[in-house]
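Before I ask anything, let me first share the structure, which is written out below as structure tokens.
Missing here: one protein chain of the complex. Every other protein chain is in place.
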Amino acid sequence: MEKVNMDVVAGFREAISEFLGARLENRKKQEGKKSKKEPGAILEVPADDPEQLSQNSGDGEIPLELSEKYTPSVWIDDAARRVSQLEFATHIAKAAHQYSRGSSLYVEPVELSPHGFVGSYLLQDQFFKDVVGNAAALDVYKFLSLEFEGTSLLRLILEGRPEISHILSDEPGQGEKLARSFSGIVRRTDRGLASHTLAKQVYWMIGKDPAKDEDYHLLLPLFESSLVHRIHEIISEDLYGEAAKDARKARREKSFSEHEIHEYTNLAMRKIGGTKPLNISQLNSERGGVNYLLASLPPSWKERPAAPLWGTTTFFDHAGKRPELKPLIRALRTFLEADPPPILETRIRRDDLVERIIGEIVLYLDKIHSLDPGWSSDPRCRLSAEEKFLFDPKGANSPPPEWKEKIRHKFGNWLNHELGKILLLGDVEHDYFSGMLEGEPWDSILGSPMEKENANA
Amino acid sequence: MSEKLETASVLAFERKLDPSDALLYHGRWEGREKNVGWDPVRIREKSVRGTISNRLKGEKNQDPLKINASIENPNLQTIDVATLPEGSDTLKVHFSLRVLPGVGVPSACNSPEYKQRISEIVQTYMDSHGLSELAYRYTFNLANGRFLWRNRLGVERVEIRIRHIVEGHPQKSWTFDALSLSLRQFDSVSQAGDPLREVAALIGEGLSGSRHVLLEVEAFVRMGSGEVYPSQELILDKGQGKKSKTLYHIDGIAGIHSQKIGNAIRTIDTWYPEASFPIAVEPYGSVTSEGKAYRQPREKTDFYSLFDNWLIKDKIPTQENQHFVMAVLVRGGVFGEKSE
Partner (left out) sequence: MLDIPDFNALLVIPRIRIQNANAISAPLTWGFPSLTAFLGLMGALERKMIHADSEFRIAFNSIGIVCHRFDPQVGSTNFFTRKFSLTRNPVKSNGETDSIIEEGRARLEMSLILGVDAPSEILVSEEERKKMALRISRTIEEMRIAGGTVIPGSSRTPRLEVVDEDIEKRRLAFRKLRRSLLPGFSLVSREDLLQERLDELKEEKADSTPLDAWLDLSRNNVRAVIQDDGQDGESDKIATWVSSRKERRRWIVPIPIGYGSLTGIHPAGSVANTRDSTTPVRFVESAYSIGEWIGPHHLSDARELLWWGHYDEEHGLYRCVNGYKPTREDDHV
């Protein structure tokens, strides 16, 4: 038999008595306030106090002997009965849909397979336990979370430590019984697992034949509340923490700070559980029902709009300095300067690089086409007619004659020039480069906005 | 049938009438035939004075302590508005409607027996009624321009054009005078003209799966001038000082949400108890704007009661309620257990 550490017993008993004392005080205060306020006034009460909850809903009586209810033996007995309404969870079902009555799960991160990507297993033993069930029983959860010297009451219960029976009760045998009830908060069985018609259910093919059921697994994704909570803490600190505020101030003033500023561009905030986040889970309530979502948006020109081509007479004057083109041109030049053998691989690599350059120009066109049409008629625009049409097609009435040929020619000239700083390139190369612009790129660049326009009309 | 049959705990149907978002354009009434001359309705921001909540007390302007917010300094708010610009007298609303086959075939159902039973009752319904009644009513709601919502109120004329699109090209088209058709009731099929009947037949064919049907719907609303009404966005927890009204747009073109269009099309339920006007087909007959549900479970007139009784207890609903049940299946949704 393991020896009982009486320090631990005393420590926890003190913590319990403090916990109940505080709750009693709080309760008394509310009673006082209540009597002063008008009937029906909303009380500022801890949302998890079962007494208060029933009071608020209008039924239930004012307890005669409050302090008796908050003596450890009475309160713990009652809590042990109410604990069955609660369940620990790391993964919850209701976050996906408030009416989903599928199972929530409690799986400690260390039990999960470390698959190398981001998942709850990374939390290791530093994780927040969530609680689901009747919101009115959540005070029991707070009770079980009481700590002494870094260990929670619940841990003691789950580990079956001998101190526990002494902490929970003075009566012999009673402590063990209570401990068994409390340990029920952790679900440890696969029996009675359920999904729900409103829950997400995903077929994943694991075999070869899409027509056979046995070649699939039916996956039931749950909301990873513990991991979400960890990330919520990090993001909240980055957005609203004092250190972050100071650092942003330093940045505005161009002064120094040790603290790194973290900006979550396009971070979205989803609310779970509406005005009653506690109906979803304890941690959801602690987050105020807020679920931060990191953005995985595709590139958007709206956010990084192109500048109109003012001043310059041709785009190609400065094109080589554009950050997206510069490395590609350099790569092509370096490759050609090394005088690679005239074999298939060389041709592939060369064309690949030229293709990439063209691709970047196409993306640039898409971007500049998202400007309001007609910008090229501004006097500040000094582009030639064919370039005006290329960069602002909707601003022009009709394409200037031979505009494609002219652009191709300019493109060839430009690339020759960019590469020719060392290499000696001539007409053949020029024609080759401009030839690569033949055909499709124009269709995809100029075709799409025009077609869209027509489709809208 | 089997007495042990239980409701499938997982049950879902896909929507069979699938409208796109509607886009709003403006132009001249004479230009209806033409594709050109219709420019997008744009949304712009407008500053408005909010209501001043602390009313001036006592004598006019007698407020030495400046307790009252002054008229010159009202709560400024911005809202979105959309109007027909100068020179345009007509609003054009454009959307497409896809009619999908397979009414009554669940997209998810975990009880093969239950699924079998559904297909039996659907077959029985089809044999005795076909989908003509439902299809006719959906058509009626296209032709009467119900989907225009507020844009249909107090206007001079509304013309609806429906085109049947095959392989990307219009195959046939029909024109309706929307204001001649009621919003309060559905004329009987026998009174209906050929265009209504033809479009209804097409929608019926689409739903019963003999052919895939795609319709393009255009409404021309001659309103003179003034404000038009795109959908309003619903954003909870707006930050301080934010816009109090945000209108829906697609790439800068004012629009009406597909959900809103769908809601109008399925506003065909006149079969609920003591019905006096059509409501949208919803399992509990709920009408959000009124905060009311017209088909109450305690009266056993809601979808779940009717459907369960029909399938499990073999209690065949009235013909009217059979229409309603089928219309809920066309609407689609996740059922399984009662959702409340």
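First chain written, first letter: the chains are A and B, and each begins at residue 1.
The definition used in the following text is that a contact is a pair of C-beta atoms (placed from the backbone, for glycine too) under 8 Å apart; a residue touches a chain by one contact, two chains touch by 3 or more.
Keep in mind that what you see is a predicted model, and the values were worked out from it rather than measured.
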Absent-chain contact - pick from A:4, A:112 or A:385: A:112
Option touching the unshown chain, where A:23, A:91, A:129 or A:408 are the choices: A:91
Options B:36, B:153 or B:234, residue touching the unrepresented chain: B:234
Contact residue for the chain not shown (choose from A:16, A:86, A:154 or A:272): A:272
Positions on subunit B contacted by the hidden chain, ascending: 9-10, 14, 18, 20-21, 96, 98, 100, 108, 110, 165, 168, 212, 214, 216, 233-239, 242-243, 246, 248, 250-251, 257-259, 282, 284, 286-288, 290-293, 295-297, 302, 336, 340
Residue ranges of subunit A at the interface with the undisplayed chain: 91, 95-98, 102-103, 105, 107, 112-123, 190, 192-197, 199, 201-206, 210-211, 213-214, 216-224, 227-228, 230-231, 234, 238-239, 247, 250-251, 254-258, 260-276, 291-300, 323-324, 327-328, 331, 344, 348, 351-353, 355-356, 358-360, 362-363, 365-366, 440-441, 444-445, 448, 455
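Throughout what follows, only the chains that are shown with their structure count from here on.
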Distance between chain centroids, defined by C-alpha means - subunit A, subunit B (Å): 34
Contact set on subunit B toward subunit A in their complex: 9-12, 23, 35-36, 38, 40, 108, 236-237, 253, 334-337, 339-340
Interfacial residue positions of subunit A with respect to subunit B in the complex: 99, 101, 195-198, 201, 271, 456-457
